[in-house]
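One protein chain omitted, others in place.
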Amino acid sequence: MKYLMPLIISFITAILVAAGTFGPTRLGATTGITSGSALPGLSSAAKTPEQAVDKLLNEIQRRNWGVAYAQLVDAGNIDEALFTRDLTGNNGSLRTLSGLESWRLQPLHATNDEAQIRATLRWSTAVGPIRDVRDLKVLRQDDVWKVVWPVPTFPNLPAQIVPVNYLRWDLVTPNGEGEWGDRAVDAPHVRIVSMNAIPYQNGCVVMGEVVNEDTIPAFVNVNATLVDGTGKSIAEESSFDKISHILLPKQVSPYRVDFPNISLQEVKNVRMDAKATLAPTSSDPVIGVMNQKVETDSEGRNVLRGSLLNQSGQTVNIPHVIATFYDSNGRVVWVSDGYVDRPLLPQLPEPFAVEIPGPIVGKVQNYHVVVNYYNIAKS
Amino acid sequence: MRPHFALARISSWSALSKIFILSPVFIAFFWCGPRTVGADSMPANSLPQVQLDARNAGPRTLENLTQQNIGRHYANAWQNLAAAFEHNAPTSLSDYFVGAAREQLGQAVADQQKAGLHSRYRDQRHKVDVVFYAPEGDIVELHDSVECDFEVFEGEKSIHHEPAVLRYVVLMTPSADRWVIRQLQAVSQF
Partner (left out) sequence: MLVLLSAGLTGVCLAQGADLRPPAALTAGQPTVIATSGSGEASFYLLGPGHTFRKQVHLGQEIPLGIDQVRTAGRYLAILCSANGCRSALFYVTPASPASLSFLAHPSRVPVKQLDAISGVAFPYDKFHNLVLAPVTIDFQLKSSVGDSISRPTTTQNGVAWFRANSSNQAGTAQLVAAVGDLSVRRVVQQVASDPCNLRVKGQRTAKGILVETEPVRDCSGNPVPDGTVVTFTETDPAGKSTVDMPIKQGVARAQFLAAGPAIISVASGVVMGNQLQLGGQ
C-alpha cells in the first residue's frame, strides 16, 4: 500500500513526459528564445500531408530552424539560411518582432504522392496579429510526407548613392527663461475635412479625413466622443494607429475610430477633436504606392493590392499602409490598414494588400492609400 | 509542579492583564493623541460657491463649455488656496496657480508659517464677472467679489475675525488640462 502512491505518481509522470515529447502543441513560443524538443530525434514520421505541414509548423513555432529545415523535401534545393531568413525576417522588419502563434490547414487537393495544403498562419507581432496565407506543396518520399518550401526571393540591392536633400524640421524648445508670452510657438493647424459614422458588426465606426493646413509638420491624433440624446457622453476613443500621425504640410490622412459594442442607434451626436502638436521630422523617405487594384484573393476575400516603392536611400523597417475608400459621392465609406512584415529596401518594390469588408466593397468607387512607417533607429 | 504552575498562571495572567490594560491606552492615543496639522490629515475644505457671469466677456464670446470649465477650475483654485493658508501648505498651490501668483502666494504662506500664524477662508461665495476674453481664447480676466468668513490665528488663538468682502482682479490662462491663475490681485474697488 505504501508503494501505491509513488507508483501512481511515476506512472502519471511518464505519461506526461511522453505526451510532451511526442504530442503536437499549439502553444506559442517566446520570440527570441530558442526552444525545442526535449529529446531531439525522437519524433514520429508524417503519415499524411497535413501531418507533415503540422510538424513543420510546430518546429517553426519553436524556432527550431535546423529541425524544420531537415523536414523539407530535398533540403539541398533551398539554402537553409534563406529558409530561416524567410521566416525570421531581416532589416528590422516586423517579421523580426514576430512569432508564429497558430495556424489553420486546409487541403486543396491530394493524390497518392502529392498534395497541396493551404496554411493560414497567424503571426503574433509587436503591432497585433498578422495573417499569412501560403499554399504549400507536399510530396511523399519513402512513405513519409514532406513539405516543399517555396524558394523565397530576396531582391538584390545594388550599391548606389542616393542624394538626400528633402526638407527637415527641427524643434527648438525654450530653455525655461523668458517671460510669459514669449515661450510658445503655435501648434500646427489641422482640420477634420470629413466624418462618417456607420454601424459595423456589433458596434459602430467613425471615419473620415484630416488635413494639415499649416506650413509645418504636425503630429496628429483624432479622438471621437459619442453623445446620446441627452447630451451625455457614451464613449470616447482615439484613432490609435488607424491614422498617419505625422502629417507634412497640406498632407491628408484618413482616420478611423472604432467603437465595438456600441450601437449607432444610441448615438445622437459625434464630437470630433483633432489634436496636433509640433513634431521634428523629415520629408524623407518618400514612398510611392504603385499599381493599386481591387481584387479577390485566393481565399475569396476582397483586397486592395499594390506595391510600395521606397524612393529614398534608407531602409524603411516597418511600413504601415492605410487605405481610404470612397463612394460615388466622394464620401469616405471605409478605412483599412495593414502592416507589411517585410522591410522596404531603397528603390525596390514590395507588395501589400489590405482587406475591404464584404458589405463595403459594393460601395467603393475610388480609393487612396497613404503609407506610414516606423523605423527602429528612430523609435 | 506547583511553582511551575503558579509561574505559568502568573505569566498568562500578566500577559492578559497587559493586553487589557494597554489596549485602552492605545485606543486613547490614536483617538485623542496629538495630530499632525497638515493638509492631508485635516478635513478638506468644501468647494467654494462660484457664480460666473460671462455676458460682458469680449472681444471673444465665451463658449459654454469653457465657461463651465473656468468656473470649476476657479473654485478648485480657491479651495486649494484656502487649504494652503489654513494648513500652511504651499504645495497646495501648485495645481492651479502659476507664475507670479504662485510665487507671491507661496511666499505669503511660508512667511505666515514662520510668523506662527495661519488663516482661514470659510464659507466662500464668489461672484465672478468675465471682463475680458482674448481673441485667441488664451487668456481671461475676471473680476471676483468674494464674501467669506476670514479669520487669522496665532497658534489656536484667533487674533482677527471678520466677515470679509474681497475684490480680486484675476488672470487665468489655459494649461495642459485646466485653467490656472496667473495673477490674483486684490483691489479696493473695480
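In order of appearance the chains are A and B, and numbering begins at 1 in each one.
To be clear about the criterion, a contact is a pair of C-beta atoms (placed from the backbone, for glycine too) under 8 Å apart; a residue touches a chain by one contact, two chains touch by 3 or more.
Everything numeric here is computed off the predicted structure, so don't read it as measured data.
The chain not shown here is touched by just one of A:Thr215, A:Thr277, A:Thr296 or A:Gln365, and that residue is A:Thr215.
Of A:Trp169, A:Phe219, A:Phe240 or A:Tyr374, it is A:Trp169 that touches the chain left out of the display.
Screening A:Ser283, A:Asn302 or A:Asn375 for touch with the missing chain picks out A:Ser283. Contact between chain A and the absent chain runs through residues 165-167, 169, 179-182, 184-186, 189, 193, 211-217, 248-252, 283, 286-293, 306, 311, 367-370. On the side of chain B, the interface with the absent chain consists of residues 59, 100, 103-105, 107-108, 111-112, 114-117, 119, 131-132, 134-136, 138-139, 141, 143, 152, 154, 159-160, 162, 166, 169, 171, 183-188, 190, using the contact rule stated above.
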